[in-house]
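Just below is one structure, and these are the notes that go with it.
We show some of the complex, not the whole, and keep each chain where it was.
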Amino acid sequence: MRHTSTRHTSRTSRSRLLTGGALLAVLTAGGLGTVAANAANAADSPAPAAASASAVSGPAKGELTRTTHLTLAAATEAAQAAVDAAEKENQRVSVAVVDRNGNTLVTLRGDGAGPQSYESAERKAFTAVSWNAPTSELAKRLEQAPNLKDIPGTLFLGGGAPVTAQGAPVAGIGVAGAPSGDLDEKFARAGVAALGR
Amino acid sequence: MRHTSTRHTSRTSRSRLLTGGALLAVLTAGGLGTVAANAANAADSPAPAAASASAVSGPAKGELTRTTHLTLAAATEAAQAAVDAAEKENQRVSVAVVDRNGNTLVTLRGDGAGPQSYESAERKAFTAVSWNAPTSELAKRLEQAPNLKDIPGTLFLGGGAPVTAQGAPVAGIGVAGAPSGDLDEKFARAGVAALGR
(Lines give C-alpha, C1' and ligand atoms only; values in the text may rest on other atoms or scores of the structure.)
Protein backbone atom coordinates (compact mmCIF):
# COMPACT_ATOMS: atom_id res chain seq x y z
CA MET A 1 0.00 0.00 0.00
CA ARG A 2 1.64 3.10 -1.20
CA HIS A 3 -0.61 5.87 -0.06
CA THR A 4 1.11 8.60 1.88
CA SER A 5 -0.13 8.91 5.38
CA THR A 6 0.42 12.65 5.01
CA ARG A 7 -2.24 13.04 2.41
CA HIS A 8 -4.56 11.03 4.47
CA THR A 9 -3.90 12.99 7.56
CA SER A 10 -4.69 16.23 5.90
CA ARG A 11 -7.95 14.89 4.61
CA THR A 12 -8.83 13.59 7.97
CA SER A 13 -8.00 16.95 9.42
CA ARG A 14 -10.20 18.82 7.04
CA SER A 15 -13.06 16.77 8.14
CA ARG A 16 -12.70 18.10 11.69
CA LEU A 17 -15.63 20.39 11.01
CA LEU A 18 -17.87 17.75 12.34
CA THR A 19 -21.54 18.31 12.87
CA GLY A 20 -22.77 15.23 14.55
CA GLY A 21 -19.85 12.86 14.30
CA ALA A 22 -17.80 11.92 17.34
CA LEU A 23 -15.59 14.46 19.01
CA LEU A 24 -12.14 13.89 17.63
CA ALA A 25 -8.91 15.77 17.67
CA VAL A 26 -5.90 14.86 15.63
CA LEU A 27 -2.80 14.98 17.72
CA THR A 28 -0.39 17.30 16.02
CA ALA A 29 3.01 17.37 17.56
CA GLY A 30 2.71 20.91 18.78
CA GLY A 31 -0.69 20.42 20.26
CA LEU A 32 0.32 17.40 22.23
CA GLY A 33 3.46 19.00 23.57
CA THR A 34 1.43 21.91 24.73
CA VAL A 35 -1.07 19.72 26.46
CA ALA A 36 1.83 18.11 28.26
CA ALA A 37 3.23 21.47 29.26
CA ASN A 38 -0.07 22.62 30.62
CA ALA A 39 -0.76 19.35 32.27
CA ALA A 40 2.59 19.45 34.01
CA ASN A 41 1.55 22.72 35.58
CA ALA A 42 -1.77 21.43 36.77
CA ALA A 43 -1.38 20.13 40.30
CA ASP A 44 -3.71 17.19 39.87
CA SER A 45 -2.75 16.25 36.38
CA PRO A 46 1.00 15.64 35.93
CA ALA A 47 0.56 13.41 32.88
CA PRO A 48 4.28 12.72 32.53
CA ALA A 49 3.63 10.15 29.86
CA ALA A 50 2.43 12.87 27.57
CA ALA A 51 5.43 15.01 28.51
CA SER A 52 7.77 12.47 27.00
CA ALA A 53 5.91 12.71 23.73
CA SER A 54 8.99 13.70 21.74
CA ALA A 55 10.59 10.32 22.46
CA VAL A 56 7.68 8.32 21.15
CA SER A 57 8.77 5.30 19.11
CA GLY A 58 5.34 3.96 18.25
CA PRO A 59 2.83 5.48 15.86
CA ALA A 60 3.53 8.96 14.54
CA LYS A 61 1.40 11.87 15.62
CA GLY A 62 -0.60 11.88 12.45
CA GLU A 63 -1.41 8.26 12.96
CA LEU A 64 -3.18 8.85 16.24
CA THR A 65 -6.56 10.29 16.98
CA ARG A 66 -8.43 10.75 20.20
CA THR A 67 -11.97 10.08 21.17
CA THR A 68 -13.64 11.84 24.06
CA HIS A 69 -15.48 9.93 26.73
CA LEU A 70 -17.21 10.55 29.97
CA THR A 71 -15.05 9.54 32.88
CA LEU A 72 -16.46 6.62 34.79
CA ALA A 73 -17.14 9.02 37.66
CA ALA A 74 -19.21 11.26 35.42
CA ALA A 75 -21.02 8.38 33.78
CA THR A 76 -21.89 6.95 37.16
CA GLU A 77 -23.11 10.31 38.36
CA ALA A 78 -25.34 10.73 35.35
CA ALA A 79 -26.74 7.24 35.67
CA GLN A 80 -27.42 7.75 39.35
CA ALA A 81 -29.14 11.04 38.63
CA ALA A 82 -31.46 9.27 36.23
CA VAL A 83 -32.27 6.64 38.84
CA ASP A 84 -32.90 9.35 41.41
CA ALA A 85 -35.21 11.25 39.08
CA ALA A 86 -37.24 8.10 38.52
CA GLU A 87 -37.42 7.33 42.21
CA LYS A 88 -38.83 10.75 42.93
CA GLU A 89 -41.76 9.81 40.77
CA ASN A 90 -41.99 6.31 42.20
CA GLN A 91 -40.87 4.76 38.96
CA ARG A 92 -38.71 1.69 38.82
CA VAL A 93 -36.21 1.83 36.02
CA SER A 94 -32.89 0.52 34.85
CA VAL A 95 -30.28 2.85 33.44
CA ALA A 96 -27.30 2.45 31.13
CA VAL A 97 -24.57 4.72 29.84
CA VAL A 98 -22.91 3.79 26.56
CA ASP A 99 -19.92 5.56 25.05
CA ARG A 100 -19.51 6.77 21.49
CA ASN A 101 -17.74 3.55 20.57
CA GLY A 102 -20.82 1.62 21.60
CA ASN A 103 -19.27 0.18 24.74
CA THR A 104 -21.34 0.16 27.89
CA LEU A 105 -19.75 2.18 30.70
CA VAL A 106 -22.33 1.82 33.45
CA THR A 107 -25.45 -0.21 34.05
CA LEU A 108 -27.76 0.08 37.04
CA ARG A 109 -30.63 -2.37 37.41
CA GLY A 110 -33.30 -0.61 39.39
CA ASP A 111 -34.90 -2.23 42.44
CA GLY A 112 -38.08 -3.79 41.17
CA ALA A 113 -37.61 -2.68 37.59
CA GLY A 114 -39.05 -5.07 35.04
CA PRO A 115 -36.66 -7.69 33.68
CA GLN A 116 -36.94 -6.24 30.20
CA SER A 117 -35.64 -2.87 31.37
CA TYR A 118 -31.98 -3.78 31.63
CA GLU A 119 -31.20 -4.57 28.03
CA SER A 120 -33.77 -2.05 26.90
CA ALA A 121 -31.89 0.74 28.67
CA GLU A 122 -28.62 -0.34 27.10
CA ARG A 123 -30.09 -0.31 23.62
CA LYS A 124 -31.71 3.07 24.03
CA ALA A 125 -28.40 4.51 25.16
CA PHE A 126 -26.66 2.90 22.19
CA THR A 127 -29.25 4.31 19.82
CA ALA A 128 -29.08 7.83 21.22
CA VAL A 129 -25.31 8.03 20.98
CA SER A 130 -25.27 6.47 17.52
CA TRP A 131 -27.39 9.24 15.97
CA ASN A 132 -26.76 11.96 18.55
CA ALA A 133 -30.45 12.50 19.20
CA PRO A 134 -33.08 11.51 21.74
CA THR A 135 -34.64 8.19 20.88
CA SER A 136 -38.10 9.75 20.93
CA GLU A 137 -37.03 11.89 17.98
CA LEU A 138 -35.29 9.02 16.30
CA ALA A 139 -38.46 6.97 16.53
CA LYS A 140 -40.15 9.59 14.36
CA ARG A 141 -37.53 9.15 11.69
CA LEU A 142 -38.77 5.63 11.17
CA GLU A 143 -41.63 7.09 9.16
CA GLN A 144 -39.11 7.89 6.46
CA ALA A 145 -36.73 5.00 7.04
CA PRO A 146 -38.60 2.21 8.81
CA ASN A 147 -35.76 -0.28 8.46
CA LEU A 148 -33.38 1.76 10.56
CA LYS A 149 -34.74 -0.19 13.46
CA ASP A 150 -33.31 -3.38 12.05
CA ILE A 151 -29.78 -2.21 12.75
CA PRO A 152 -28.35 -4.52 15.41
CA GLY A 153 -28.16 -3.10 18.91
CA THR A 154 -30.71 -0.35 18.42
CA LEU A 155 -34.09 0.29 20.01
CA PHE A 156 -36.32 3.08 18.79
CA LEU A 157 -38.32 3.79 21.89
CA GLY A 158 -38.30 6.97 23.93
CA GLY A 159 -35.89 6.85 26.84
CA GLY A 160 -32.48 7.49 25.32
CA ALA A 161 -30.69 10.83 25.39
CA PRO A 162 -27.31 11.77 23.97
CA VAL A 163 -24.54 13.45 25.93
CA THR A 164 -22.70 15.91 23.74
CA ALA A 165 -19.48 17.78 24.15
CA GLN A 166 -18.95 20.64 21.74
CA GLY A 167 -21.82 19.44 19.63
CA ALA A 168 -20.50 15.96 19.19
CA PRO A 169 -21.92 12.88 20.89
CA VAL A 170 -19.73 11.39 23.60
CA ALA A 171 -22.21 9.10 25.31
CA GLY A 172 -25.82 8.03 25.44
CA ILE A 173 -27.97 7.54 28.52
CA GLY A 174 -30.79 5.06 28.32
CA VAL A 175 -33.63 4.55 30.77
CA ALA A 176 -36.28 1.86 30.67
CA GLY A 177 -39.00 0.55 32.90
CA ALA A 178 -41.38 3.46 33.38
CA PRO A 179 -44.91 3.17 31.97
CA SER A 180 -44.08 5.34 28.97
CA GLY A 181 -41.09 6.20 26.87
CA ASP A 182 -41.71 9.85 27.59
CA LEU A 183 -41.22 9.27 31.27
CA ASP A 184 -38.13 7.18 30.65
CA GLU A 185 -36.69 9.93 28.54
CA LYS A 186 -37.44 12.56 31.16
CA PHE A 187 -35.25 10.61 33.55
CA ALA A 188 -32.56 10.13 30.93
CA ARG A 189 -32.48 13.89 30.42
CA ALA A 190 -32.15 14.32 34.16
CA GLY A 191 -29.07 12.14 33.89
CA VAL A 192 -27.65 14.34 31.16
CA ALA A 193 -28.46 17.44 33.14
CA ALA A 194 -26.46 16.20 36.09
CA LEU A 195 -23.31 16.66 34.04
CA GLY A 196 -21.49 19.94 33.60
CA ARG A 197 -22.58 21.47 36.87
CA MET B 1 -21.46 6.56 48.96
CA ARG B 2 -19.82 9.72 50.03
CA HIS B 3 -17.30 10.83 47.49
CA THR B 4 -17.63 14.12 45.71
CA SER B 5 -17.01 14.27 42.03
CA THR B 6 -14.25 16.78 42.75
CA ARG B 7 -12.29 14.31 44.77
CA HIS B 8 -12.79 11.81 42.06
CA THR B 9 -11.32 13.95 39.42
CA SER B 10 -8.16 14.47 41.37
CA ARG B 11 -7.81 10.77 42.03
CA THR B 12 -8.29 9.98 38.44
CA SER B 13 -5.67 12.53 37.59
CA ARG B 14 -3.12 11.16 39.97
CA SER B 15 -3.41 7.85 38.29
CA ARG B 16 -2.07 9.35 35.09
CA LEU B 17 1.24 7.67 35.82
CA LEU B 18 0.09 4.70 33.92
CA THR B 19 2.37 1.83 33.18
CA GLY B 20 0.39 -0.42 30.98
CA GLY B 21 -3.12 0.99 31.13
CA ALA B 22 -4.63 2.81 28.18
CA LEU B 23 -3.34 6.18 27.14
CA LEU B 24 -5.60 8.73 28.74
CA ALA B 25 -5.46 12.42 29.28
CA VAL B 26 -7.87 14.36 31.38
CA LEU B 27 -9.03 17.45 29.62
CA THR B 28 -8.26 20.35 31.86
CA ALA B 29 -9.60 23.64 30.66
CA GLY B 30 -6.20 25.15 30.03
CA GLY B 31 -4.89 22.16 28.19
CA LEU B 32 -7.83 21.99 25.86
CA GLY B 33 -7.79 25.67 25.11
CA THR B 34 -4.13 25.42 24.26
CA VAL B 35 -4.71 22.51 21.98
CA ALA B 36 -7.32 24.54 20.22
CA ALA B 37 -4.96 27.49 19.90
CA ASN B 38 -2.26 25.36 18.43
CA ALA B 39 -4.62 23.52 16.21
CA ALA B 40 -5.96 26.77 14.81
CA ASN B 41 -2.46 27.59 13.68
CA ALA B 42 -1.89 24.27 12.05
CA ALA B 43 -2.81 24.49 8.38
CA ASP B 44 -4.26 21.03 8.20
CA SER B 45 -5.97 20.94 11.54
CA PRO B 46 -8.41 23.82 12.13
CA ALA B 47 -10.46 21.96 14.74
CA PRO B 48 -12.85 24.83 15.34
CA ALA B 49 -15.06 22.70 17.47
CA ALA B 50 -12.31 22.52 20.06
CA ALA B 51 -11.78 26.26 19.72
CA SER B 52 -15.28 26.90 21.00
CA ALA B 53 -14.53 24.91 24.09
CA SER B 54 -15.26 27.77 26.46
CA ALA B 55 -18.90 27.74 25.37
CA VAL B 56 -19.45 24.07 26.14
CA SER B 57 -22.76 23.38 27.84
CA GLY B 58 -22.45 19.64 28.21
CA PRO B 59 -20.16 17.72 30.56
CA ALA B 60 -17.56 19.73 32.48
CA LYS B 61 -13.90 19.33 31.66
CA GLY B 62 -13.25 17.12 34.61
CA GLU B 63 -15.99 14.81 33.46
CA LEU B 64 -14.34 14.06 30.17
CA THR B 65 -11.41 11.88 29.34
CA ARG B 66 -9.83 10.95 26.06
CA THR B 67 -8.64 7.71 24.68
CA THR B 68 -6.04 7.50 21.96
CA HIS B 69 -6.59 5.42 18.86
CA LEU B 70 -4.92 4.70 15.62
CA THR B 71 -6.55 6.59 12.79
CA LEU B 72 -8.25 4.34 10.31
CA ALA B 73 -5.56 5.27 7.80
CA ALA B 74 -2.82 4.12 10.16
CA ALA B 75 -4.66 0.98 11.16
CA THR B 76 -5.19 0.09 7.52
CA GLU B 77 -1.56 0.73 6.73
CA ALA B 78 -0.41 -1.49 9.57
CA ALA B 79 -2.77 -4.25 8.58
CA GLN B 80 -1.66 -4.04 4.98
CA ALA B 81 1.97 -4.18 6.04
CA ALA B 82 1.27 -7.38 7.91
CA VAL B 83 -0.40 -8.89 4.86
CA ASP B 84 2.52 -7.82 2.69
CA ALA B 85 5.05 -9.33 5.07
CA ALA B 86 3.20 -12.62 4.94
CA GLU B 87 2.95 -12.57 1.17
CA LYS B 88 6.71 -12.15 0.87
CA GLU B 89 7.04 -15.47 2.59
CA ASN B 90 4.23 -17.04 0.61
CA GLN B 91 2.03 -17.27 3.66
CA ARG B 92 -1.69 -16.76 3.51
CA VAL B 93 -3.02 -14.96 6.53
CA SER B 94 -5.86 -12.84 7.79
CA VAL B 95 -5.17 -9.71 9.79
CA ALA B 96 -7.16 -7.64 12.27
CA VAL B 97 -6.57 -4.43 14.16
CA VAL B 98 -8.48 -3.91 17.39
CA ASP B 99 -8.47 -0.72 19.42
CA ARG B 100 -7.95 -0.37 23.15
CA ASN B 101 -11.69 -0.42 23.72
CA GLY B 102 -11.85 -3.83 22.10
CA ASN B 103 -13.54 -2.64 18.94
CA THR B 104 -12.27 -3.96 15.65
CA LEU B 105 -10.99 -1.23 13.36
CA VAL B 106 -9.82 -3.21 10.35
CA THR B 107 -10.07 -6.77 9.14
CA LEU B 108 -8.44 -8.20 6.04
CA ARG B 109 -9.21 -11.76 5.03
CA GLY B 110 -6.21 -13.00 3.09
CA ASP B 111 -6.58 -14.64 -0.31
CA GLY B 112 -6.56 -18.34 0.40
CA ALA B 113 -6.17 -17.99 4.14
CA GLY B 114 -7.84 -20.73 6.14
CA PRO B 115 -11.38 -20.04 7.30
CA GLN B 116 -10.31 -20.17 10.93
CA SER B 117 -7.86 -17.33 10.41
CA TYR B 118 -10.36 -14.49 10.35
CA GLU B 119 -11.76 -14.72 13.85
CA SER B 120 -8.45 -16.02 15.11
CA ALA B 121 -6.73 -12.83 13.99
CA GLU B 122 -9.35 -10.71 15.67
CA ARG B 123 -8.97 -12.52 18.97
CA LYS B 124 -5.20 -12.34 18.93
CA ALA B 125 -5.41 -8.60 18.36
CA PHE B 126 -7.91 -8.29 21.19
CA THR B 127 -5.67 -10.29 23.50
CA ALA B 128 -2.54 -8.32 22.69
CA VAL B 129 -4.16 -4.95 23.32
CA SER B 130 -5.87 -6.17 26.46
CA TRP B 131 -2.59 -7.02 28.22
CA ASN B 132 -0.26 -4.84 26.18
CA ALA B 133 2.02 -7.71 25.26
CA PRO B 134 2.63 -10.07 22.37
CA THR B 135 0.37 -13.07 22.55
CA SER B 136 3.38 -15.39 22.41
CA GLU B 137 4.47 -13.96 25.75
CA LEU B 138 0.97 -14.00 27.13
CA ALA B 139 0.68 -17.67 26.27
CA LYS B 140 3.56 -18.31 28.65
CA ARG B 141 1.69 -16.63 31.47
CA LEU B 142 -0.86 -19.40 31.30
CA GLU B 143 1.57 -21.56 33.24
CA GLN B 144 0.84 -19.43 36.28
CA ALA B 145 -2.76 -18.55 35.47
CA PRO B 146 -4.16 -21.18 33.11
CA ASN B 147 -7.69 -19.89 33.32
CA LEU B 148 -6.83 -16.53 31.82
CA LYS B 149 -7.63 -18.15 28.53
CA ASP B 150 -11.25 -18.57 29.54
CA ILE B 151 -11.82 -14.83 29.37
CA PRO B 152 -14.26 -14.22 26.53
CA GLY B 153 -12.76 -12.84 23.34
CA THR B 154 -9.20 -13.90 24.01
CA LEU B 155 -6.89 -16.32 22.22
CA PHE B 156 -3.51 -17.20 23.66
CA LEU B 157 -1.66 -18.14 20.52
CA GLY B 158 1.32 -16.35 19.02
CA GLY B 159 0.36 -13.84 16.36
CA GLY B 160 -0.84 -10.80 18.28
CA ALA B 161 1.25 -7.71 18.91
CA PRO B 162 0.35 -4.54 20.77
CA VAL B 163 0.70 -1.05 19.36
CA THR B 164 1.78 1.35 22.05
CA ALA B 165 1.92 5.09 22.22
CA GLN B 166 3.99 6.48 25.09
CA GLY B 167 4.07 3.09 26.69
CA ALA B 168 0.35 2.59 26.74
CA PRO B 169 -1.53 0.22 24.45
CA VAL B 170 -3.60 1.88 21.78
CA ALA B 171 -4.27 -1.08 19.49
CA GLY B 172 -3.51 -4.70 18.87
CA ILE B 173 -2.62 -6.31 15.57
CA GLY B 174 -3.47 -9.95 15.11
CA VAL B 175 -2.36 -12.28 12.35
CA ALA B 176 -3.48 -15.85 11.78
CA GLY B 177 -3.14 -18.47 9.12
CA ALA B 178 0.58 -19.17 8.89
CA PRO B 179 1.87 -22.60 9.88
CA SER B 180 3.10 -21.36 13.25
CA GLY B 181 2.23 -18.69 15.74
CA ASP B 182 5.81 -17.44 15.56
CA LEU B 183 5.42 -16.70 11.88
CA ASP B 184 2.06 -15.05 12.45
CA GLU B 185 3.61 -12.86 15.10
CA LYS B 186 6.51 -11.92 12.86
CA PHE B 187 3.98 -10.53 10.41
CA ALA B 188 2.05 -8.79 13.17
CA ARG B 189 5.26 -7.10 14.28
CA ALA B 190 5.82 -6.02 10.70
CA GLY B 191 2.45 -4.36 10.90
CA VAL B 192 3.44 -2.54 14.08
CA ALA B 193 6.75 -1.53 12.53
CA ALA B 194 4.97 0.11 9.61
CA LEU B 195 3.73 2.75 11.99
CA GLY B 196 5.68 5.79 13.10
CA ARG B 197 7.84 6.04 10.05
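We call the chains A and B, going by the order they appear; numbering starts again at 1 in every chain.
In this text, contacts are C-beta pairs under 8 Å (C-beta built on N, C-alpha and C of every residue); 3 or more make two chains touch, one makes a residue touch a chain.
Since we're looking at a predicted model, the values are computed, not measured.
*Asks:* Given the 2 placed subunits, let me have the overall number of copies in this structure's complex.
*Replies:* Taking the 2 displayed chains as part of the assembly, the whole thing totals 8 copies.
One rule holds in what follows: only the chains that are shown with their structure count from here on.
*Asks:* Round to the nearest whole Å and give the separation of the Cα centres of chain A and chain B.
*Replies:* 19
*Asks:* In their shared complex, at which residues does chain A touch chain B?
*Replies:* Touch residues, chain A against chain B: 1, 3, 5, 8-10, 12-14, 16-18, 23, 25-28, 30-31, 34-35, 37-39, 41-42, 44-50, 52-53, 56-60, 62-71, 73-74, 77, 99, 101-103, 163-168, 170, 192, 195-197.
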